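Note that one protein chain of the assembly has been removed; the remaining protein chains are unaltered in position.
Labels A, B and C are assigned to the chains in the order they are written; within every chain, residues are numbered from 1.
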């Protein structure tokens, strides 16, 4: 079973040179720490910044410079600031190449649910619905099962949806999977020491296993 | 019969304190010269400027600063520059209070034609269709008759339309008229020395004359 | 130029009354109109409908309106930082319309730009799509969303001049520029009010045509929600 940091490290391998990338809150934010230095990429913050830099030193903290998780951040040489309409013009217009976000559930058709649990608190979808409806490539970072052991990779989502048929790839604490256009989770890689059988047992949706499944490596 | 300058001077009386105004090419541009100095108004140029200043001195000519008629202009303290989408957001969103433009024909229902003469050259509508579809108050500056004596104030326009039911007021070389919501040109003022009979004879659309019609005065 | 200066926040919000619909700039606590919020708190206006990406925190920003139960309805994209909010929502005291963030930004821009409706892909296949027209363009499905305007837009800028031209700083810009275009009355509060001619016309983010009132805020706390720092 991978730690959150390992999930982030594995996802970092999905990043390609020259990409503009939106990282969601939580594990996705950690991915920034593991993107190989030789790749030139730019991180977009949907509240209005291209070129997210590292967290500031105490003396450089600026309340007018935060990311979508409301954390204080810095800019980089070549950064650009813009308003929220422009930010989502970028996202909706397909100018952001890669979106990495968390999920509560993913279906075998690539549907995703991550914004609402009926009966519990509704926090809102923020920018997630725009991101999943628009990005060319969507990678989900999530735990394979809930804390009480229920699979979060389902035939169909039980929670209110964030978007339909949009997820391309999923990295969990157990596996890397991609969505088959015809439906199903195609198993691509196993976490070190995790068996195909275990993944199969913990995947409620249709799991597609083609040949030998390698163990994953990390960025 | 008024000169072009007199038409512009009469239209200048329509201007109110605090207005943002778009002036079309031709006579409307001249209106700027006659706006009383005690009125604070701002002129918008649809190619991307609020706060049009006077023409530049020879030494100050800047190819990067032109109006919608492609004339070199200047800015004023408090001017703002923006792009074409923002410019028409202002216009379409009703933030520009007054539009003054020329016309080839106006109908008694306030339709206007000013961009195309079939069989002759088609120059295009530029921003005129956006302006007439959006402005709260539209004043037309025009000659009452064409060069061959045909009335340009018609029951219905014969030329391709720029907009429908949009013109509020018309200032010609002969008269000031407003459009009756039920249809018809309501005669408000006569040019000095021009009789109601002459205006009636030269207005092909329905002319509405209520009581004594005063001679116009100028700003 | 047409001058827009008013004396202070109290004067600026004096005609905002019960039942008004307000847009309020800001993302989290960044770029919120702190002085207008304080002035409205004093007035204790009721039954407000507020369009704001977030709802503040319990003891700052719009959260203070919620404490005083001044809000009837929130139109937001994310409201998850506020216990009092949760209580009022669950008890039915507060109505909430959740809108995807990009759709919210575009609806406000459209409202200010005279676009009554537009198609967007966000929310297709979700409960956001309920009751909305769905149409296919180039093989992809889109929802029809409508433009949004408000009685008042309260925005916060870094600098502004007396003609209402505004310049924002950093990510405090966020929703402020489009909200400025969508208020029937737009009230801008600025950290620094400067004379006409002080701002470069090329650098203005919000042209003064959109702003009806402007004043320099008395003070800015600019509270930080998540202070994250690196050491060394």
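The definition used in the following text is that contacts are C-beta pairs under 8 Å (C-beta built on N, C-alpha and C of every residue); 3 or more make two chains touch, one makes a residue touch a chain.
Note that this is a predicted model, so its numbers are computed, not measured.
Chemist: Thinking of the whole complex, not just what is shown, which of B:16, B:62 or B:215 touches the missing chain?
Modeler: For the chain that is not drawn, the touching residue is B:62.
Chemist: Check each of A:82, A:115 or A:185 against the chain that is not shown and name the one that touches it.
Modeler: The single option touching the absent chain is A:82.
Chemist: To test your reading of the contact rule: which positions on subunit A touch the chain that is missing from view?
Modeler: Counting only subunit A, the missing chain is touched by 18-20, 40-42, 44, 49-51, 75-82, 86, 88-96, 134.
Chemist: If you put the missing chain back, which residues of subunit C would it touch?
Modeler: 106, 110, 113-121, 135, 137-138, 140, 142, 146, 167-170, 173, 202-203
Chemist: I need the residue numbers on subunit B that touch the omitted chain, in ascending order.
Modeler: On the side of subunit B, residues 45-49, 54-58, 61-67, 69-73, 81-85, 87-89, 91-92, 111, 121-130, 133-134, 160-165 touch the unshown chain.
Following the convention adopted for this analysis, only the chains that are shown with their structure count from here on.
Chemist: Any chains in contact with both subunit A and subunit C?
Modeler: Chains in contact with subunit A as well as subunit C: not a single one.
Chemist: Busiest chain-chain interface by contact pairs, anyone?
Modeler: Per chain pair, the contact count peaks at A-C.
Chemist: Determine the centre-to-centre distance between subunit B and subunit C, using the mean Cα coordinates as centres, and give it in whole Å.
Modeler: Result: the chain centres lie 36 Å from each other.
Chemist: Please report how many Å separate the Cα centroid of subunit A from that of subunit B, as a whole number.
Modeler: It comes to 55 Å between the two C-alpha centres.
Chemist: Going through subunit C residue by residue, note those that touch at least 2 other chains and give them in order.
Modeler: 109
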